[in-house]
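First comes the structure, then the notes that go with it.
All protein chains but one are shown in place.
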Amino acid sequence: MSKLVYLVPLSPFIGFLLNGLLRKNLSKSLTGIIACGTVLVSFIVSLLIFFDVRKDGFETEIVSLFNFIHIGALKISFAFQVDQLSVLFLLIITGVGFLIHVYSTAYMHDEENDHFARYFAYLNLFVFSMLILVLGANYVIMFIGWEGVGLCSYLLIGYWFKNVEYGNAAKKAFIMNRIGDLGFLIAVFWMISKFGAVTFSEVFSKAPTAPVAVLTGITLLLFIGATGKSAQIPLYTWLPDAMAGPTPVSALIHAATMVTAGIYMIARSNIMYTLAPTTQTVIAIVGTATALLAASIAVKQNDIKKVLAYSTVSQLGYMFLALGVGAYTGAVFHVMTHAFFKALLFLGAGSVIHAAHEQDIRKMGGLKKFMPVTHITFLLACLAIAGIPPFSGFFSKDEILSAAYEKNKIYYLVGAFTALLTAFYMFRLYATTFLGKFRGTSEQEHHLHESPSAITIPLIILAILAVIGGFAGIPEVFAKGSHWLHQFLSPVFAGSEKIKEVHVVAANQELMLMAVSVGVAIVGVVYAWSKFSKNPELEDAKGFGKLLADRWYVDELYNAIIVKPLNAFGKFLNEVVEKSIIDWMVNGVGKAVQYGSRQIRLLQSGQVGGYVLLMVIGMVILFIVEIFIKK
Amino acid sequence: MSPTQILFWFLSVLAIFSAIMVVASKSPVHSVLWLIVVFFAISGHYILLNAQFIAIVNLIVYAGAIMVLFLFVIMLMNLNAETEPQKNKWLKIAGVIAGGALLMVFVAALKNADLKNQLAQVNQGEIGLISNLGMALFHDYVVPFEVSSVLFLSAMVGAVVIGKKE
Amino acid sequence: MNAIILSAAWGVVMMFSGAFSKSKVVIRYLAIAGAAFLIIANLADLYSQGNPFFHIDTKEMLTFNVFGLLVNTIAFASTLIYFLLSAKDIEDVGTNSGEYFALIFFVLCGVSLVTSYNNLLILFIGIETLSIPLYILTGSSKRNLKSNEASLKYFLMGAFSTGIMLLGIAFLYGASKTGSFFIDDIGIGKTPASPLFIIGLILLTTSFSFKVSAVPFHFWTPDVYDGSPTVFTSFMATVVKGAAFVAFIRLFADSFTEAEPKWRLIIAIITAATLFVGNITAVFQQSVKRMLAYSSIAQVGFMLFAILGVSLKTNTAQEGILLYITAYSLASIGIFAILTRMKDHSFEGFNGLAKHQPLLAGVNTVFLLSLAGIPLTAGFFAKYYMLVTALQTGNFFWLVIFAVLCAAVSVYYYFRVIQAMYFKEGERQEIEASPAFKSLLVIVAVTIVLIGIFPQWLISKLSIIYF
Amino acid sequence: MIPVLFILVPLLSGLVGFFIKNGNAAKKWSLFVSVVTLVISLYSLTLGKNAPALNYSASWLPSLGSKFSVELDGLSVILTLLTAVSFPAIFIATYNKEYKNQGNFYALMLLSQAGLMGVFVATDALLFYFFWELALIPVYFLCSIWGGDRRIQAAFKFFIYTFVGSLLMLIGIIYLYLHTTDHSFSLQSFYKLKSYIPAADQTWLFWLFFVAFGIKMPIFPFHTWQPDTYEQSPTAVTMVLSGVMVKMGLFGLIRWLAPVLAGGTWLWGDTASALCIIGMIYASLIAIQQDDLKRLVAYSSIAHIGLMCLAVFATTQTGLQGVMIQMFNHGINIIALWIVVELIERQLGTRKISELGGLAQKAPVLSILLVVVALANVALPLTNAFVGEFLMFSGIYTSTATTYNVVFTVTAGISIILSAVYMLNMIQKVFFGNTNSLTENVRDIQWNEKLILVALVLLIVLIGIYPQPALELTKTTVDTIITKMNAKF
Partner (left out) sequence: MPINYYIFLSVALFCIGVAGVLTRRNAIIIFMCIELMLNAVNLLLVAFSKMHHAALAASNASAGINGQIFVFFIMVVAAAEVSVGLAIIVMMYRNTHSVDVNFLNRLKH
């Protein structure tokens, strides 16, 4: 079955071609069918592959399609790798992807025909690239997907291209990703020059022999790539702006799948990271910092999508923390659960926006009675992300926190505090949106309504997943071998675990940790609920709050220290160096010749006497040269 | 100091002095006359060197023919001192300096030439005599002699072309 | 020998024809026939090595070698083309066209003298035979003050340079051990040069530089070329200059080869100066005629590389100079022929020529490209040879670089004409160009291109030369 | 025989073209001829390596040791193919444009094609120099007859600039020729030269050649002719210039400089590379500032060429392979870009980015195609340029010829980011946003433009996905050149 893996990316690609080329002629329904159908196909295929992979005695499968680049020793073939990790991501991508496609058919229904098709074409293309990313059997193929998803996110953020703001957001996203990608590329070149190969199997087999410094370098460069793609400090600022795109896009790309590419990549190269402890520390620190920073900002945001965006960044921070402390399974686990509840949150938000045509939560409130399904699912998602047992978020987050505790208490403390913040801002959001009474205009209120089934059904499915998703990884303390995901992924991370075994926390200790995290979560929830359900804060924040509301002025900082100087320098080059120096010199030669001509021709005075005089002088000079200088 | 030497020095001084006068004298006519003096002095030198033929030709052709031609032209244009207003003084000085510099350079070049034992044979040696020159001219140098006729022809034609009224 | 005698004789014929025949056409065809006849006679001389029509014992005053004879051929051929193109314009200069042609033939006699002299006496007579008729031709449009002025300037300075040359010859005579004027004897071989020799050398260099108009002895050139009737400028700038240059190279190749270290530097300096002044000054000119005068100076700068190369074992220098003279003469004659027919000799005069006279513009472009030394034209190989020569000597790398930079400058003023013809708008002006005239120009242009692609037929002839 | 056809077909038909008075006939004629050339070149691809048909040699100037010898090796194949592809593309793309006396215009275009072909196939230095100049002349006339307002000065600056360069190169060629044992201009005897040329001479010889090629490419700081010329020439000519002609410089570097003067190249590689990198960053930063589409593309081209030149000096198999394929890619990409620029200018009469906007609404097809081309220009994976740049960068990184390989890679890498910046800026300002009074009534592209753009885009994607055949094409050539470059003294 896994021989047919190429079908998985292929079918969305076909969908892309169909929708892209025939966008003028297809009806909306047909477009929708094609788009969802193709993704569904690949979901089914992935499922089949998944069952393959689950059979014991399964060996990692390399499906090589054709030679991409073969030069001398360097052999890069267009190959896919099927193993537990990739197949897991396949399921997440295609599954969540499919739901979001379905959702979009309703959400984007007001678009004109061909734009509608354009949207789905992009979406399919994205799924395709994402699949390439996770399937690639070497770093080059992975990079193809890596940049592919970047492109799609660019296209989708800028989907409403008439709006210049959106365009800028898209551009920002692309360029920041590019910065990361440069790091990724250089890492690849380093591998080529060091290992002479880019295939995972070869690189990982050669890695242990390489000096630690090299590995640290490579891994750090890769991590730079990850920070770009997965919105970590310092390259995270694009993600909140990326909310310019249609909400389903935010759900799919900027919550569920693309942004987790970085985690996938590092989990994939776990061996190299395990061999480079320095890098791990860096990752852990960056992860923790990002988690805290983003959460703190989320506390004061009033745009429903912005809140979710920052919470995404913060959650991603958690995942990196996990990677940093070597809890690869935990990271992947959180990716999965996060995919469920964050997608759900976004879709819920989308449904709200769809109904209220409004994104500012201060103008909402009391939606509970208007759109029950949305409300319930959203609530479940909030509970999940807040880490209330037995919802999925609890398990994954808890695993990460305990691992962090194991590594270094500080990580844990920060993590726990972030958990508190998370619970707080999520329920602030929930409360201001759904509780209380509606604060929008009357005619807004007039056509508030529950969204159509194409929207609610995905919500419900995702809600179920968000609730039960956690049981894929029940901590070992409850029952031996209950952590199914760990078992499942163990072949992938076997290498790292051989190198240094992650000794599990003592049972009682772990239970204590759980208690703490649950405690903080509940505190956050309760406080937020009580604070905002009746009287939400409607006036703009002040003092420290303002600092948070304005996102610590990071964007402004970047503007001041990078963008502006670069522009100024460019202007300087263009107007001063180019025109007044280089070109001036070039033309100067011409001018000099002209001038010299004008002067020298004055020798031709027209006077015979003058001529003869000059001739004689010339003769004398010849004599002097010949007789005096030569001797 | 043999008479030859005295004669040599006399003629040399005469030649140089009158040459200077040629350049210096205001009126063209005077210049012509001084030039004729130069020619006579030089012919004297020729005789001293026992080159009678050249000496005679020099007198006949130059002093006789050419200078007369010059005189005619000058008379024809009745040029006199006034017709030549003062030329730019600086250019004059520059000219003199340049001429002097040329002389200096020549002298400088020649001073380290060892020509002490090289003597020019004076008042003896047969080669200057018409008979020998004639033999040489019409045996070895007949081709140049004939060729120079072309030159004359062209000069003649030229003079005609230029002079002819249209 | 044929060339010398026949050219002189034909000069006489032309002279009388002027006296007896009133019909200009007859005279014209007579002249053309004469040129053709000269070519044939000279070729006969060339191919019947050693037994020409006339058996004259020149007492080694003259030696006729392939090089000299080829130069004659080129000179006569150029003259023929020149006659065919511009005979009419010669007639238009003044009343007595017969005499003009006669003078031109006398000049040709001088040419064939300086290409075959073996004795400084002949050189002197040859140079004079070359110059004196030109003084006349320069002044031949008698009412034109510019023409008069040019003629007088030319004459005075020419006479002056003659004086310098004679002094040089005198010193060489004094320096030569055997007291002879034969160019084989005046060379000093390996013996240390006496001051007399050095002086003679420099003085001769000076006067030759004057004749070929090399800086700083070039001052007569622009004024004379500008002042004299355009037809005669064309003749002076091509045939005569080439001949003078051949005299130059012949003397240095035969007598002063061993003394090369002594004059290497001064020639190099003169070359550099010539390239610089010639090219730079041409840039600012407003009249094409005058620009061509300066450009001819610049071209001489390149030719002088041949002098630097005479000491080479190979014949590159001689081959090169021959190619150069051919290329340069053909192109210049062509351009001047067109220029003569134009009312306005300024650059503006050429504006829009391509629209009104596409053919003339086309051939003119070929000529200009050849002068600029663009590949596919004879001019390229000419310059190529000069560069090879200079690089072979191995001493003049700086000079070569300098030369190519100057060549780049030269492109500037040659292309000004092209720009005027093709890219500028201008009102139509009457240029009387008969089909014959045009077709002849086309032939010349084609020849230039052919030489540019296959310099073979010249080179192969040259590579058998032994001096 | 095929290389000869490459030269003769356009040459002769170009000469014929001068006599076609009817403009449209000339147009059709030249289109036909260029297609014929394309067919020939495609046929040449089918022939195996060193098939007899691929090289031809005839006596030309025996006494000068120069032969009319032409050959199609990997390098020539890829560049002749580029030339053969470009011209039909250009002719079709500009089919609707009406030039004054078109007969001459197209004739000159064909002549320039002949010259370019000659440059790429010549294996005799003198012959190479000949074609080098001949390719220049027609372009000079094209630019200064049919160009913009400042065309005469711009074209002349261009001409003088390159002419100086080529003359310097001529000196170098002659010098090498004089040092060959068998006094010949043939590439083979030039290869044998190494042992005869002392290091000191290698130095200045290297610079003589490098300046000539650097001007043509152009490399900072010899680049100032380029933006003006591109801006002033008619777009068809600009396409020739930027698509094919700049490759002459790289070609010369790869064919005549690097393997022949390996020593000099090795000694001065770092300096030259530094120039390239400065140029890349410099050009990119300036490109960001440009408001004129043509100038924008011009500067971006400078940046890309700089990268290729840099990769040549890296002296690695991968790098050189990258250069080979990238020369082709850059050619078609930039031609596609020019086509778009041309369309915009012809419709709206302006190239000012600031005056445009919202074209995506009016001309969706055009904008989609443009976006693909632009993405190719920023070397996005699965476009042709990615393959080239990936190989070049990894070549530079793994280079052993320099000790600064990492520095070079990183600094050069910055230009990737910058290229994204200016390209996306352009796309956004021109195509996104709202329409304004000027762009209100833009119509989408017509059949011929669509045809050619689609073809180019397909080519871009095809090479991007499956580059291996193209790489195979140049394999052996690359190996030989690299071995020669590594045998330094």
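Here are some notes:
We just call them A, B, C and D in the order they show up, numbering each chain from 1.
Note that in this section contacts are C-beta pairs under 8 Å (C-beta built on N, C-alpha and C of every residue); 3 or more make two chains touch, one makes a residue touch a chain.
Because the structure is a prediction, the values reported are computed rather than measured.
Listed by label, the shown chains that the missing chain touches in the whole complex are A, B, C. Those residues of subunit B that touch the chain absent from the view are 4-5, 8, 12, 15-16, 19-20, 22-23, 28, 31-32, 35, 38-39, 42, 45-46, 48-51, 53-54, 57-58, 61-62, 65-66, 69-70, 73-74, 76-77, 79, 83-84, 87, 91-92, 94-96, 98-100, 102-103, 106-107, 110, 113, 115-116, 118-122, 125-128, 132-133, 136-137, 140-141, 144, 148, 151-152, 155-156, 158-159, 162-163. Although one chain is not drawn, its touching partners on subunit A can still be listed: residues 601-602, 604-609, 612-613, 616. Although one chain is not drawn, its touching partners on subunit C can still be listed: residues 120-121, 124-125, 128, 132, 135-136, 139, 142-143, 145-146, 148-153, 155-156, 159-160, 162-163, 166-167, 169-171, 173-174, 178-181, 222-223, 226-227.
Here is the rule we use: only the chains that are shown with their structure count from here on.
Once the centre of each chain is set as its mean CA position, subunit A and subunit C turn out to be 79 Å apart. Chain centres here are Cα means. That of subunit C falls 43 Å from that of subunit D.
Among the residues of subunit C, those in touch with two or more other chains are 195, 198-199, 412.
Each of the following residues of subunit D touches two or more other chains: 160. Subunit A contributes residues 66-72, 74, 114, 140, 143-144, 146-148, 151, 154, 158, 161-162, 164, 167-168, 170-171, 174-175, 178-179, 181-182, 185-186, 188-190, 192-193, 566-567, 569-571, 573-574, 577-578, 582-583, 586-587, 590 to its touches with subunit D in the complex. Put simply, subunit C touches subunit B in their complex at residues 4, 8, 11-12, 15, 56, 58-59, 61-62, 94-96, 99-100, 102-103, 106-107, 109-110, 113, 119, 121-122, 125-126, 128-129, 132-133, 135-136, 139-140, 142, 194-196, 198-199.
The residues of subunit B lying in touch with subunit C in their complex are 106, 109-110, 112-113, 139-144, 147-148, 150-151, 153-155, 157-158, 160-162, 164, 166.
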